[in-house]
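The structure appears below as structure tokens.
All protein chains of the complex are present and in place, except for one that has been dropped.
So that you can tell them apart, the chains are marked A, B, C, D, E, F and G in the order they are listed, and the count of residues begins at 1 in each.
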Amino acid sequence: MTHEMILAGFGGQGVMVMGQLLTYAGMLEGAHVSWIPSYGPEMRGGTANCSVIISQEPIGSPIVTEATAVVAMNLPSFEKFESSLSPGGILILNSSLIDRKSKRDDIKTYNVPANEIASSLGDARMANMVALGALNAALGYVVDTSRIMEAFKKIFAKKPAIIAPNELAILAGNKHIAV
Amino acid sequence: MTHEMILAGFGGQGVMVMGQLLTYAGMLEGAHVSWIPSYGPEMRGGTANCSVIISQEPIGSPIVTEATAVVAMNLPSFEKFESSLSPGGILILNSSLIDRKSKRDDIKTYNVPANEIASSLGDARMANMVALGALNAALGYVVDTSRIMEAFKKIFAKKPAIIAPNELAILAGNKHIAV
Amino acid sequence: MSETRLMKGNEAIGEAAIVAGCRYYFGYPITPQTELMEYMAKRMPQIEGVFLQAESEIAAINMVYGAAGAGARVMTSSSSPGISLKAEGISYCAGAELPCVIVNIMRGGPGLGSIQPAQADYFQATKGGGHGDHRNIVLAPNSVQEMADLTMLSFELADKYRNPVMLLGDGALGQMMEPVNLEEKPLVPQEKPWAANGQGERAKPNVINSLYLKPEQLEAHNIHLQNKYQKIMEQECRWEEFNVEDAEVIVVAYGITSRIARSAVEMARRDGLKVGLFRPISLWPFPSERLLTLAQQTKAFLVSELSAGQMIEDVRLATKQIKPVHFYGRMGGMMPSSREIYNQINLILKEKEAVK
Amino acid sequence: MSETRLMKGNEAIGEAAIVAGCRYYFGYPITPQTELMEYMAKRMPQIEGVFLQAESEIAAINMVYGAAGAGARVMTSSSSPGISLKAEGISYCAGAELPCVIVNIMRGGPGLGSIQPAQADYFQATKGGGHGDHRNIVLAPNSVQEMADLTMLSFELADKYRNPVMLLGDGALGQMMEPVNLEEKPLVPQEKPWAANGQGERAKPNVINSLYLKPEQLEAHNIHLQNKYQKIMEQECRWEEFNVEDAEVIVVAYGITSRIARSAVEMARRDGLKVGLFRPISLWPFPSERLLTLAQQTKAFLVSELSAGQMIEDVRLATKQIKPVHFYGRMGGMMPSSREIYNQINLILKEKEAVK
Amino acid sequence: MPKPVFNQERCKGCGLCVVACKKNIIMISDSLNSKGYHPAACSDEAACIGCIMCARACPDVVIEIHK
Amino acid sequence: MPKPVFNQERCKGCGLCVVACKKNIIMISDSLNSKGYHPAACSDEAACIGCIMCARACPDVVIEIHK
Amino acid sequence: MNSKLYARPESLADVPFHYCPGCQHGIVHRIIAEVIDELGVRKQTIGVAPVGCSVLAYDYFNFDIVQASHGRAPAVATGVKRVCPDSTVFTYQGDGDLASIGCAEIVHAAARGEKITTIFINNAIYGMTGGQMAPTTLVDQVTTTSPYGRNENQVGTPLCISEMLSTIQGARFIARVAVNNPSNMAKAKAAIKKAFQLQNSGEGFCLIEVLSTCPTNWGMTPVEAVKWLETNMIPQYPLGVFKDAGGE
Partner (left out) sequence: MNSKLYARPESLADVPFHYCPGCQHGIVHRIIAEVIDELGVRKQTIGVAPVGCSVLAYDYFNFDIVQASHGRAPAVATGVKRVCPDSTVFTYQGDGDLASIGCAEIVHAAARGEKITTIFINNAIYGMTGGQMAPTTLVDQVTTTSPYGRNENQVGTPLCISEMLSTIQGARFIARVAVNNPSNMAKAKAAIKKAFQLQNSGEGFCLIEVLSTCPTNWGMTPVEAVKWLETNMIPQYPLGVFKDAGGE
């Protein structure tokens, strides 16, 4: 199975880190993984996005054009990437910021009020972790949550204080999908 | 008939101008002509030389390697270019500065005390003109002396005073060969 | 450090260089290679190496020239416009036979172009780039792991042949993260008796130079260089093949494009089409001999590049055009999808059918 | 000014540029092209043109970029190392589609090399030189008269296609004197509605630019450029032939080497050998089609260059290698004699005999 | 009566106008514009003295002062 | 006794030593060396005071002063 | 018609800037546009845009623009000005562009007394490429290429461009300004206006150095950034006129 994902949002919403955590976790699972950011004109504001692939086979192109899953953290990202989803794909919508619904009926859409959930956990900046939890759950736990946390500890080694709250955010995301 | 000539001497001896005058005169005669200087390491002292071709046919390479005539105004030039002469070629030696004789017997050598002749005409710096006169005579007047003077007047348009003495130097060179 | 890490291609080059004993880095920021220099800025001081941001790409390549001349393992990196600025310096390094590693993480051109991935500096890289007859060894990785591995190889080859080596990647390879394993190898310190690092106990001073005022001497020097290049052509061709044995169409692609092409080949094989992939790893020397052998057994080639078609010339030269060489390229930072390449393969096969 | 004058090649370029309406020259001294800039220094003030010695070759090409962007006919010149320094700027000119004329009077390389004649910048000139997919129109004169004529043509083509044109000569052509006739042509002032010379009465500002941040746009721009290049390839191939009709060996040579080769061909003909000469005048676009036709009727080619072999690749590509392509080159400022080339021709013919 | 007019879609919520306003009548909104920024707005237009300090301080030419 | 020693083959006849010599004992020869230059020479070695001014003035390191 | 106390100047195109929130590039753009409007030279102005955050200046200004290669704007402007001697030609350059890679070009434009105006944005960092050290970066300042702070002993001290160029005879008017508060903004505008006026009356090279913030790469809010500029940059780079070789 090959998961080809696009994670997208505003510059400050943490979609890059979200993608890196997922990729790292996939690597720890022993899968083939790749992560690649969009870079460039978006740099000064606008949207940011990255492609993540987790696969049992060697990865060809790291750039995802036909996605099996898309996370859209804001409206422009939704508009840009809705069409990139393959039929049967999974769409995670940050319904806190996106008030539209997908018009596609050949995909599975999950509306996740990520900002609100994160705020309720004490910090709206953890919306990306909520979305990550939701994505992972929607994908049927392509990686174990413990792997994500292992990755988190590596990447944020210098900020041990934020580990626990972020784990809670991921779990909240999981839970939202389970519901 | 194609005349392929090398004119060589010290930096200050005026071999470049000598070549240009001959080339210019050839052009005025309606022949195909080319002139090309050696340039480069020799710039700061050492020897300077140029290749001159005067021909009834279009000219291939402007660089002379098998010369029909060589003018050597000093010893290093003589040593360097003696071997470049084709059999039957003409060698004009400035015997004022070169105390050696050519060892080749398949060429025609003219020893011309160019500096002395020029000094006797009042200015040793005209040695190049003496040599030019000698060369032209030895070549059986490949160009008319009047053409050389026409060229001279073009090139030294701003120095009319030196025309007459230089013409005398050329004639003296002619005469030395005639003798 | 034999643990597997998730790294950006740009960072992997940096760490691999350090593993390879490189302790001097001179560079100038430019997207999409900047992470490499930023990585060096962080790491070099930790290991008592020198990281220096030069005032320009020209200064950087000349610092490299100086450091290499003094005998160090040294690297610089840039992206397309910055590499153009290094052209004179690279020619000087080649002329003075200085080992050094130059990384080009290519972006779209010409001019300022864009910062998106491209492969349009192939000509520049493989033909020397600067004035005069000179060649860089050019290595083209296609994964983050290979960016590390070929970086290490670059330093070895540079020292072995006293020649600049160019590592040619593109923005995508520079920016992407993949797992990478950096095996620490014991460093064999390279003797460089020719280096200008102070005469010390040597009998004579050393000179680093590319000037030969006498044409005879410069020609002799050029013949020496050409002989060296000949040796490199004989010994350092590298490539990878995938499903070429029975292939009727062989896709030729390098770097990031080779991965996309590989997916396309897999797609085609799944559809029962006889398609293979030939991936040059060394772009100079170009693996011509092998490609000629393949030309004898296949029916057509499809060259795919992120350019208007540059490597295609080397493929044509190598195969003596005994089989048709088709081309599919995207430009300006656009990337083909595997499906696009797959479609091209199909077109070629259908044409063949039609002809039959 | 229709009188015949004896001029250096370098000077003839300068005067021809002026005749062609060039009133802006920016350059930096370097042997063996310096006479050209010195000529401009003398002449430009006499005709109210601008001569400016830039602080470097880089500044010079960027001044050219600015002047061309403002709509002027403008020229710069240099020699090999200086041309390398212009690589980025040339790519910018190509990207922004600015007409300009760049003269390269080549010398020996690589590195500082020497100041003697060479033809080792062929790759650089014909493949664009800078980063990204771009091409210069490259014209290669072989006499002082042609240096003048092709200079004038360069300005015309530059404006016609909004593209940089490179005049590629060598030290010998630059330094030699030959008769030259400069015919004053009435100048058709070129309309340049795209020029950034102040908005004035225009409805909108003009922008000179090569940046396209969106890959789709940069690709579209590249496609536009490639279409233009295609048109140039169709319309602007120039060459000269000599005795090729019945030739069993065709020598291919350009610039100064073509003259030496011509003498060799004449020698060979005098000896009853069937030998001809093919001289590309436009090196890019390369006259491939004609060469392919000739390949069908001749037995072998001999490419002769003052390099380790660069144009030979284009000859191989053009002729699809249906006939053997031999090479004879000298390097580092050495010049072959006609006899050397003659001997090579003889070798090839003898080999053919032996094979029979 | 001077009146500051905000082109809110252009605003990036940098807050420089807030600091520049001597009358303390500019504040950053809670809402987001389509670029994801919280735009500035005038909380008390009547208090505006037309000093145009906010307009001069704004790097994005968001503010015009109408009279 | 100080004595200026000229390596005449190296001399380019520039005359800077002539000017430098306070004792006025250096002059340019009439003869040419093999490079075509008229080399400098000391006309009165006995008068040399060993001030080494000529040696310092010479761009071609032609002159050594022996003692 | 003028029912506005303050409105967008005509020389500024009506499009959003891509600059980061609070970045002062926008302020300087606006001031330049105002000056061009006030001098009434929009239709004869040719701007030269650099490589840097302001690379897209051609989208923002409402007059002819030539985009230049990194650092070479002064050379490009020289080419433009020599062809259009009666135009108003200016370059707009960052500190990476002007003080680092383009150092030779700016020194020589000044030395030639080239009749152009240069607006030099000194924000002590490389903005566009994401926060690398500039020649103007302060000692101990942390950037992505001086991650342990700029080490004076290894990479030297800040390059003071205005001071350096003031030693050059061809430089006609050189001043350093800031746009951190209303009074400095007024001074900045006056200096920029003077520089353009001098050019238009045929006098030599003028350069206005503008201290500017880069909140993004300094890692601060826009308001903090202005503070940091005041407490750290201005002491290192004192404001004022460094050279005014003027006659009248």
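The rule is simple: contacts are C-beta pairs under 8 Å (C-beta built on N, C-alpha and C of every residue); 3 or more make two chains touch, one makes a residue touch a chain.
This is a predicted model, so every value here is computed, not measured.
Q: I'm checking contacts with the chain that's been left out. Which of C:Ala16, C:Leu36 or C:Ala68 qualifies?
A: Counting the whole complex, the residue in contact with the absent chain is C:Ala68.
Q: In the whole complex, not just what's shown, which of C:Ile58, C:Leu225 or C:Met331 touches the removed chain?
A: Going through C:Ile58, C:Leu225 or C:Met331 one by one, C:Ile58 is the residue touching the chain not shown.
Q: Of the residues in subunit D, which ones touch the absent chain?
A: 28-31, 34, 37-38, 41-42, 45, 51-53, 55-57, 81, 111-112
Q: Considering the whole complex rather than only what is displayed, give the residues of subunit C touching the chain that is not shown.
A: 24, 26, 50, 52, 54-56, 58-60, 62-72, 74, 88-89, 92, 96, 196-201, 205-211
Q: Please output the residues of subunit G touching the missing chain, sorted low to high.
A: 100-104, 107-108, 111-114, 135, 152-160, 163-164, 166-170
Everything below uses one rule, namely that only the chains that are shown with their structure count from here on.
Q: Looking at chain pairs D-G and B-D, which one is connected by more C-beta pairs in contact?
A: Between B-D and D-G, contacts are more numerous in D-G.
Q: Quick check: how many Å separate the C-alpha centres of subunit A and subunit E?
A: Whole-Å distance between the two chain centres: 35.
Q: Report the inter-centroid distance (CA atoms only) between subunit A and subunit G in whole Å.
A: That gives a centre separation of 41 Å.
Q: Would you give the residues of subunit C that are in contact with at least 2 other chains, written as numbers and ranges?
A: In subunit C, residues 31, 81, 111-112, 114-116, 213-214 touch at least two other chains, as defined above.
Q: Could you say which residues in subunit B touch two or more other chains, in rising order?
A: In subunit B, residues 40 touch at least two other chains, as defined above.
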